[in-house]
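Note that one protein chain is taken out, while the other chains of the complex remain in position.
Chain lettering (A, B and C) follows the sequence in which the chains are written, and residue indices restart at 1 in each chain.
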Amino acid sequence: MSAYESECCTADQPDATISLLTKKDFQSAQEVKWCPGCGDFGILSQVQNVLPKLGIPREKIVFVSGIGCSSRFPYYLNTYGIHGIHGRAPAIAMGVKCANPELSVWVVTGDGDSLSIGTNHLIHCLRRNLDLTILLLNNQIYGLTKGQYSPTSEFGKKTKSSPLGTIEQPIHPIPLALAAEGTFVARTVFADQAHLGKTIEAAARHKGTSFVEIRQNCVVFNDNVLGTFTDADTRGDHWIYLEQGRPIRFGKDGRKGLAMRGTQPEIVAVGEGGVREENLIVHDARGASNSQAYLLAGLAPPEFPTALGIFRQVEKPTYDDLLMDQIDDAIAKNGRGELAKLLNAGTTWLVE
Amino acid sequence: MSAYESECCTADQPDATISLLTKKDFQSAQEVKWCPGCGDFGILSQVQNVLPKLGIPREKIVFVSGIGCSSRFPYYLNTYGIHGIHGRAPAIAMGVKCANPELSVWVVTGDGDSLSIGTNHLIHCLRRNLDLTILLLNNQIYGLTKGQYSPTSEFGKKTKSSPLGTIEQPIHPIPLALAAEGTFVARTVFADQAHLGKTIEAAARHKGTSFVEIRQNCVVFNDNVLGTFTDADTRGDHWIYLEQGRPIRFGKDGRKGLAMRGTQPEIVAVGEGGVREENLIVHDARGASNSQAYLLAGLAPPEFPTALGIFRQVEKPTYDDLLMDQIDDAIAKNGRGELAKLLNAGTTWLVE
Amino acid sequence: MVQAKLAKEKEFVQVRSATVRFAGDSGDGMQLAGSQFADIASMTGTVVRTLTDFPSEIRAPAGSLGGVSGFQLSFGDEEVRTPGDEPYVLIAMNPAALKMNLAELQPGGIVIVNEDEFTPGNLAKAAYSSNPLETGDLSSFRVIPVSMTRLNEEAVRPMNLSRKDAARCKNFFALGMTLWLYDRPLQPMLEWLMDKFRKNKAIMAANGASLRAGYNFADTAELFRVQHTVATARLPKGRYRRVTGNEAAALGLIAAANRAGRALVYASYPITPASEILHELSKHKEYDVRTLQTEDEIAACVAAMGASFAGAIGATGTSGPGLSLKAEGLGLAVMTELPMVCINVQRAGPSTGMPTKTEQADLLMAVYGRHGECPMPVLAAATPADCFQMTFEAVRLAVKYMTPVMLLSDSFLSSSAEPWRVLAPEELPDLRIAELPAGEDFAPYRRDPKTLSRPWVVPGTPKREHRIGGLEKLDGAGTVSYDAANHQRMVNLRAEKIAGISRDIPPAEVTGAKEGDLLVIGWGSTYGAIAAAVDELLHAGRRVAHLHLRYLNPFPANLGEILSKYERILVPENNMGHLCSLLRDRFLVNALPLPKVDGRTFRIREIQEHVETLLGGLFR
Partner (left out) sequence: MVQAKLAKEKEFVQVRSATVRFAGDSGDGMQLAGSQFADIASMTGTVVRTLTDFPSEIRAPAGSLGGVSGFQLSFGDEEVRTPGDEPYVLIAMNPAALKMNLAELQPGGIVIVNEDEFTPGNLAKAAYSSNPLETGDLSSFRVIPVSMTRLNEEAVRPMNLSRKDAARCKNFFALGMTLWLYDRPLQPMLEWLMDKFRKNKAIMAANGASLRAGYNFADTAELFRVQHTVATARLPKGRYRRVTGNEAAALGLIAAANRAGRALVYASYPITPASEILHELSKHKEYDVRTLQTEDEIAACVAAMGASFAGAIGATGTSGPGLSLKAEGLGLAVMTELPMVCINVQRAGPSTGMPTKTEQADLLMAVYGRHGECPMPVLAAATPADCFQMTFEAVRLAVKYMTPVMLLSDSFLSSSAEPWRVLAPEELPDLRIAELPAGEDFAPYRRDPKTLSRPWVVPGTPKREHRIGGLEKLDGAGTVSYDAANHQRMVNLRAEKIAGISRDIPPAEVTGAKEGDLLVIGWGSTYGAIAAAVDELLHAGRRVAHLHLRYLNPFPANLGEILSKYERILVPENNMGHLCSLLRDRFLVNALPLPKVDGRTFRIREIQEHVETLLGGLFR
């Protein structure tokens, strides 16, 4: 899966002694308090797998979260961490990163936390392209508050706060992240640990805001929402794995493929009716425009399978670099600020 | 311009006597306090032109706004109105509409008001598809607070709060509205009064949340940001008018056109190198998916011209209708609620 | 075996009240057992007050400490004012339940444990290094180990249930034993089972069998020396039901909107412990209840205000963090003078704090927590059922005075239940407001000279189109004004309007000595504990009294006068002294705080003892 090859490292230069860190070094002493069977466990485990690979000293890593089951993440990682307030993690993380751009800063959030109360901060964080890694644990429900619908719950879903079914169209995190100018936008699912791990690692290695939607299962309040994935038999018909530079195929033995008809995507049977692999859309997360990413992000059941993988991955200057550049430039131009000079600036006069 | 043909009316049945209302009936007594030359005047004027055409009694119209120069709008219209707090207009409007779905509810907002502090409410309003008309007056600056950059200001813009230039990628309202599942998404510009009026009218007649980005000129703090439009000579190269069902052409005498190359748009010269009108993208705001709308919304200078018109226009049930349907269904099923029954529900016992 | 220690004689003991706690794993059905017991105790003539204690984790591993769920109730005559300081009987379904609840048990109390669950595995999960049933650790209690798992299995064997379903019945076994212990009838339970499980006869039968088995086991096994009979209460005649604070608040809102002849728009964002108000309301659509689950608390607040502008009863509900977020929106409602209600179900703070614990520390925020001169009425419910009354009252004042009103409840009230005499709709005030006469000259800020409130003219009303907003308005006309004298006038008017409400609310009343050594003043959920403590003190001959405030801004008009009649004033609060500060400021009295900020309500005894010490000091 070439799309996952690393390109650069977010934080400081890796330190040789650091690579000796293991998964265990990243486990905190705190007892993990999710429900037995919760999808969050596997995600935590993959994050703990990925961290040692990054070569970043533990003390240079900060996890920031909001409020929700998913947002308890920082407690379980033996790094620096802030368990913030509901929805505000990206804004807290912005402060952390701008105060010390050398840190590797992660945001862990839920569908309620950052697609309901916190949408604003998420969007502005993405467009600023702060060098952060955002993991959005999307279980399509409010877990911690015991089962109200979330902005990603499907239309008509019956929950405690919608006994007759919701009347809201769900929001789709991937197009939203794309519209917010995200430079790294990916989707993975808790149930595919390998894909999960690789996607998280690729996100961590991306310079700029990386956004990963992780589809997760809340066993208590929204169980089996990922039934089409966990059922291995039919999975191939319902899910596509995107791989950079490869034609988009899926279904049993990759017999189906995705092609364009005008401006719209369509499903074709490869090898039938003259359809050849060359007719398929080749996945390119790095194209000049977002349009292919939107197209793939728009694929949705029941007509289409859901795409997993990296929708978009481009390099743009990061906010934190630009911020520090302006400071460096100002110092280069005006000299490092001397307090006495500042205080004495402007029209002054002497009283003797 | 077929795209502007009306389909249905947002509010109550039109009343014969109402059509006698004129623009003047919608002008309030309050003195209009924008700077001389401000782009907002023309927008106000077009809204006052459109209102009498809708056949809605004046007392059934409510304008809601946030804070900003643009948000002073409600004061100048002789309808009901709320000048709210910064960023919250869509949420206020949601309350108004749900309390009385018969009202024609409008939101007028600015780029700071609803793409900075209020992004969250805007997005959730759109995906809920409340039957509202949202006019976003985008001057790419904070006017009322005297000239700080806004989320739509171009990268590098020097303002009072960014003396060395901004370091933020601007947010693009149209893709954002599409990602928020907007059912009517359009862009127009203050300087084309005819297009402005027609677009506002089409928005008003759409059932569901209609979102119109109106590019506006702040003469004081961001003058000439629409220079490529106001210069009639070059306008055609920089702007496309989208018309439903028509191939997308632009430039002098419509010599240029927009075609697909794979998943990406490209500019072609019609009539040259074998390119014929049939090769062009035909504008369809009503397609099954959003992908064409995203593609057109993604067109941006310098490579591409900017599109004006209706990007997306589809019918979906509105939140307010669904809300009232659930109430009606419950009444049909359980009878109209009788207070005594409710109070006596559950396990009760008699003390004698 | 502890069992051996029990004497054989069996007798009846008559008590005025009793406190029982059911505790077990979240899967053990303790909430159901407890609430069924409460129903039967209610139907058999006692006053019952209950309190649920949910596990701190959503779903902790079975048998773990984090997964313990509890249900406590106190029942007896009308002097039962709280769910009880300390249970006398604890039913513990596993070691974790025992561990989590033992500390609060009365010394000498009865512990009924399901001894089958005291396996090494479960003991380890509960962090017991040895089996407490075998060590002497429980010697200060009367421990009654029962093989509930086994006995239940035996009882339900005829129904041929799955292992899981069979095991599920054991809460009924425990309930049966407890019913016997307190000499309550089985019949209502059996009827309830017949109704509830009419679609699943096997389950119905199994539960019934287990219930009977428990009852009979208690009767025949002679585990208990005594059977208790509890005094019945004298309550005003009428039909009663049990309500929690959150249920009552939801009912109060619907009732008020109904009596105002308007739709109810309740906009809220989920948050513990306020979410159930939203859940409850969303079930009653046929009452024209429109619930909006908004994207955040800010949206909820301003949507409620928008709904009021459009003529509905707009309301919102939240808890601490959400209240902080609503500050700006409430300010707008104050400025636009629109009626709306904000229910704040307080929880332990600051910040996220301890979301499942109770506290009363949002009072000063409620009174002062908005920028600028931004007065709004603040009410507080004293008991679960009072949440109905005060919610209704909040709507009444909001509509009459055209103002947002804050109603304070708290985590304790939200989940505690008590009997509520069901009111007939006609007993509730009519909240419809007279329309402005058609011809009358209209201005949106022309005030009623008596209430100082502006007219509520809603969109849809012809010829009265107007615009309002957050900028200062010209007195009367309501247009924007930057005039200096006008601003002072409007600030004064808004303040006077709210202050004037003191003439429209019941005067404060004291229970106990009309003048004397000490007045205990409380507000909110401390009611039960203070009332009971003062009762005890009065019985003991102390010259004390209790005054409970349900109106915190403005205060009742006669409050100052009452305060002047006591030597000392004590203010027990689940905060560091909020009401105490307000009283000192307004009345310059040396009110003394009795703060308790540990996430729990007061025990009766805490207040009683504190007063005794104080009064002791007085006479020393």
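Assume contacts are C-beta pairs under 8 Å (C-beta built on N, C-alpha and C of every residue); 3 or more make two chains touch, one makes a residue touch a chain.
All of these numbers come straight from a predicted model, not from anything done at the bench.
Trainee: Tell me which residue among A:R88, A:K157 or A:H283 touches the hidden chain in the full complex.
Mentor: A:R88
Trainee: Among C:A221, C:A424 or C:L588, which residue is in contact with the omitted chain in the full complex?
Mentor: Among C:A221, C:A424 or C:L588, only C:L588 touches the chain that is not shown.
Trainee: Can you work out which residue in B:L21, B:A191 or B:V220 touches the chain that's missing from view?
Mentor: From the options B:L21, B:A191 or B:V220, the contact with the absent chain belongs to B:V220.
Trainee: Just checking the interface: what residues of chain C touch the absent partner chain?
Mentor: 56, 320-321, 323-325, 327-328, 331-332, 334-336, 346, 348-354, 356-357, 359, 361-362, 364-365, 367-374, 469-472, 482, 484-485, 487-488, 491, 494-495, 575-576, 581-582, 584-586, 588-590, 596-600
Trainee: List the chain A residues touching the unshown chain?
Mentor: 28, 30, 57-64, 67, 74-75, 77-85, 88, 91-100, 102-103, 120-121, 124, 323, 326-327, 329-331, 333-337, 339-340, 342-352
Trainee: Would you write out the residues of chain B that touch the absent chain, in ascending order?
Mentor: Residues touching the hidden chain, for chain B, are 33-36, 67, 69, 83, 85-87, 116-117, 119, 142-146, 148-149, 151, 160-164, 219-220.
The working rule: only the chains that are shown with their structure count from here on.
Trainee: Considering A-C alongside B-C, which chain pair is linked by more C-beta pairs in contact?
Mentor: B-C
Trainee: Report the chain whose mean Cα position is at the greatest distance from that of chain C.
Mentor: Ranked by distance of C-alpha centres from chain C, the top chain is B.
Trainee: Find the geometric centre of each of chain A and chain B from their Cα atoms only, then give the gap between the two centres in Å, rounded to an integer.
Mentor: That gives a centre separation of 29 Å.
Trainee: Averaged over CA atoms, how far is the centre of chain B from the centre of chain C? Could you give it in whole Å?
Mentor: 45
Trainee: Measuring from the mean C-alpha position of chain A to the mean C-alpha position of chain C, what distance in angstrom results?
Mentor: Roughly 41 Å, centre to centre.
Trainee: In chain A, which residues are in touch with two or more of the other chains?
Mentor: 116-117, 119, 151, 164
Trainee: Where does chain C touch two or more other chains at once, residue-wise?
Mentor: Counting only residues that touch two or more other chains, chain C contributes 285, 295-296.
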